[in-house]
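One chain of protein is taken out of this complex; the other chains stay put.
Chain IDs A, B and C follow the sequence of writing; residue 1 opens each chain.
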Amino acid sequence: MNDTDPPLVRLDAAELHFPIGGTLAQLRGSATVVKAVDGVTFELRRGESVGLLGESGCGKTSTGRMLVRLDKATGGRVEFDGEDVSTLTGAALKRFRSRVQLIFQNPFEALNPRFSIRDVLAEPLDNALIPKAEHEERILRAMALVKLGDAAQFMGRYPHQLSGGQLQRIVMARALILEPEFIVADEPVSMLDVSVRAGVLNVFREVRAKTGITAIYISHDLALVRYVCERTIVMYLGRIVEDGPTEDIVANPLHPYTQALVAAVPVPHPDQSHAPLPIGRGAPDPRNPPSGCTFRDRCPKAFDRCTVEAPSPTRIQNRIVHCHLFDLET
Amino acid sequence: MTEPLLCLKDLSIAYRVGTHDTIAVEGATFDVQPGSIVGLVGESGCGKTTLARSLTRVLASNARIAGGQAVFCGEDIVGLSERAMNGLRWREIAFIPQSAMNSLDPVYTVGSQLAEVLIRRGGMGRRAARTRSEELFEWVGIETNRLGDYPHQFSGGMRQRVAIALALALDPKLIIADEPVTALDVIVQRQILDQLRELRERLGISVILVTHDISVVAYVCDRVVVMYAGRVVETGPMAATLTAPAHPYTMGLRNAFPDLASAAGELTPIEGSPPDLANPPPGCRFAPRCPFVEARCQTDVPVLQSYEGDHLAACHRIAEAETLRKRAMASETWEVPA
Amino acid sequence: MKAITVIGGRLLQTAFVLLAVITILFFMFRLMPGSPLAAYIDPNFTPEQQAELMARFGLDQPLWRQYFIYLGNLLQGDLGESFFYRQPVAERVLALLPNTLILTFSSLILAYVFGVFAGAYLAWKRGSVVEQIGVPLVLTTRAMPEFWLGMLLLAVFSFGMGWFPAGGTRAPGAEYDTMWALYTSADFWWHMTLPVLTLAIYSQGLPLLLMRSNMMDVMREDFVTMARIKGLSTFTVVIRHAARNALLPVMTSFAIAVGYQIQGNVIVETVFSWPGLGRELVRAVQTADYPLAQGAFLMIALVVILMNLVADLLYAALDPRVTHE
Partner (left out) sequence: MSDALTPVGKSPGRFTRLRRALGSIRLPLHDPLAIIGLAIYAFFIVMAIFAPQIATHDPNEILFTSEFTIAADLRPGVDGYLLGTTTLGRDVFSQIVWGARSALLIGLTAAFMVALIGSVVGVVAGYFGGWVDMILMRLADVAFGIPFLPFVIVLAAFLEPSIWNVVIAMALVLWRDTGRVIRSQTLTLRNRVYVEAARVSGSSDFKIILRHIVPNVLPLSFLYGSIAIGWAILTEASISFLGFGDPDSISWGYMLQDAYASQALSKGSYYWFVPPGILIILIVSAGFFITRGYEQILFPKLDR
């Protein structure tokens, strides 16, 4: 994984805007627009695992959906292995589907209740036109990869007969069965009990270690992101605020929002600070984000330039920060 | 030790499913001191919400209190008549639900729902209720002009603040909060938890906080009650219980929780899943998943006994808690032979 | 602001639907078998009349021009001449409209008042014997042909007991100088009793089952449980919170029910020889008086479409989640 070969995944000012208001409003062009993703730029090397961290409504899930082409970008470019993902059709799209997969958040909803586990895992194989003879063997191999006990006993069973942890492993097995090169996991453990979460997270780490697959892990929980990803991108109201090695961000967050985020995470032992958070109250409203830097209305260190102009990314050692406090030097 | 505000003795709650009774909570025993926050911790299905909700005596249609006592300010609310219990509701015991969204009536303004409680339950006049509502909104940090807004116009965090204002309306002695911050983002969660701490410090209100997140317990609770499969397995002061747990389940929970403050250690899951409460295993219900299980664990039910002062645990090997705790740290202890 | 775009959108949609129905009506009456002229000209009209109508409706023009003339006339309220009554269709249709509307609204108000209370009661008595018998019984009223019910009531209460008249709106020979005098006379209401009862029995099923199902859904909502935890009285919980929310969709369904009901009047008015639009349409079609049939059909369709619009606006007006953005 040297720095010279081209990035596997590249986003260049990617945007995902949703018009709201009736069709009439759209016709008149006066429809208000929700900017779920508002100009996101970052790259992923082959084999890298990156966390997309942020609160609900920050655009992390929408970014994930654009990467696996569940939604088409409405602006900018989303590239996988040099190809613009939004324009793929026909055979190219089918090939893309076998190389890029998504692990869904809610295992209880991610499987069709009427399908047996075999049907669930056979579906991607059918789509990739893999001969029926090979199905059995590949299904068993995928289930072994995600550490599902003796796989055979699950084959004929139905989703409602399995526990949350087992279901999430089946969801992962389905995503990995075609041996994709890039995988997006959207808060895969947030619906599971804590004691079961660790098991699924460990499977995720082992799969990455064993297959070297490139991965994006979407979450609102910094502690989980830290456990799985060596690099983290922090998002706020559809934009990136900070991007860098996870350990550095946890130890020394630069952007005021990241600082508040890190300070707000409670830890499971008694001696932790109860100091008030360095952030204003107020809820981010994606329908009408503040002008300039979208965090300025809650930022303790905001000054006049923040309301006028959106900050441009600044590189500080191995970190990128989008904040006027730092882009003064350029 | 002052007279406890609430004292639970062997409280049991059963659900009738068809002809069969499922015991969702069995023999729950713990105290709540005045002006203190007690964390009721456990995973899904352990009965923590059922237990907390039963203290309001508003149970699901097929649920009933099967036994035990709940002495609140000297009166056993289990035996109280419906009229007497209703007298306590909201005036003495209030409730904050998990997602305030559908716990607020969508067709009334937030202000009128606040006034409804103040006037019909608090006996206030219309104008007094108005000023009191504004006071409450200022206290929880919402602009008073938003009293005229409807529930759907509030964000998650703001709705939770409205729920707190509602709970405070009649200055209750006890507030039961059922996973109040679970659905919130981490920054708003912190602000709501700070407000719960203010309830205790400035208003001396006791809170029973139901949660599955021991980090939240560590941040805000004075004491903690750990539940597993319908039974209380450990209870004690928060600091002692979290740093020196005496029950294997609490030890296991600690390993499963990622800790941002310390180095990124290995997370260890507790293999297997909680028992089906319709026909629970005999003896200790954690036995099937416990790495320190012994023969007697599968036969006789462990009883809550003191490990250190008011730090109790229900485990046959409580005496060896010190050594078990060290062994529990290592992830190999929890690995189930493949 | 959002409310205005919602209403604006709906008005546009309604206008489109109205135009579409008018167009369908235009072609239906022209492309049907039989000569296109038959739609306007009665063979035994005098030649001058025939020529005058030919000009007025451009019946000799190509079809699409006829369409625009037809639309033009429509805007001026000119629906052509009734063959049978030698009278402008518009005049006759407007004169009969009140009879139909009074019948529809009075029967629906009766049905809804009964339905809402009975529905709430059945929801309250969930799982009891009352429900086991009540719900299937209500279902059979929905499965009942309205005209047969009318015949039954006529046979028993009119011909049998002689308590009520067999039809019409007034006693034979009774004169009323103004329509208003007629509508407010006991005689009129006495004549209206059986038809209203027939329509009410049939249509009470909708509000009843809707209210029952909504009440049961709402009773399971968190805010109802919270109301009980707040210690509010059962009355407050059930009426102020549960019923108020359950009533919302029932109110909007009233407007839709008017639309459905008015289509059913065609039959009940015929059984009770009640001079409304429904009976007029049937007689017009039976006597091949096409302009009158077209006019009556259009007026009924107008009411149906208007009521669909009212239902949407009512829904938007009643539910704060729509009006307050």
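Methods note: contacts are C-beta pairs under 8 Å (C-beta built on N, C-alpha and C of every residue); 3 or more make two chains touch, one makes a residue touch a chain.
In this text, all values refer to a predicted model and were calculated from it rather than measured experimentally.
The chain we do not see here touches A, C in the full complex. Within the complete assembly, A:P124 is the residue of A:P7, A:G76 or A:P124 that touches the hidden chain.
The chain not shown here is touched by just one of A:T41, A:T74, A:S98 or A:T211, and that residue is A:S98.
By the touch criterion stated above, the residues of subunit A touching the omitted chain are 23, 68, 70, 94, 97-98, 101-102, 104-106, 109-112, 114, 116, 118, 123-124, 127-128, 132, 135-136, 152-153, 155-158, 160-161, 171, 174, 178. Interface with the hidden chain, as seen from subunit C, comprises residues 13, 16-18, 20-21, 24, 28-29, 32-34, 136, 139-140, 142-149, 151-152, 154-155, 158-160, 166, 205-206, 209-210, 212-213, 249, 252-253, 256, 259, 262-264, 266-267, 270-271, 278, 281-282, 285-286, 288, 293, 296-297, 300-301, 304-305, 308, 311-312, 315.
Note that only the chains that are shown with their structure count from here on.
By number of C-beta pairs in contact, A-B leads over the other of B-C and A-B. Comparing the CA-atom centres of all chains against that of subunit A, the greatest distance is found for C.
Separation between the centroids of subunit B and subunit C, computed from CA atoms only, is 55 Å. Between subunit A and subunit B the centroid-to-centroid distance comes to 32 Å (mean Cα coordinates, whole Å).
Taken in their complex, subunit A has these residues touching subunit B: 55-56, 163, 165, 193-199, 201-202, 220-224, 226-227, 247, 250, 260-262, 264-270, 272, 274, 276-277, 279, 281, 283, 285. Listed in rising order, the residues of subunit B touching subunit C in the complex are 56, 58, 86-91, 95, 97, 99, 102-107, 116-117, 120-121, 149-150, 152-153, 166. Residues 221-223, 225-233, 236, 240-241, 244-245, 248, 319-321, 324-325 of subunit C are the ones touching subunit B in the complex.
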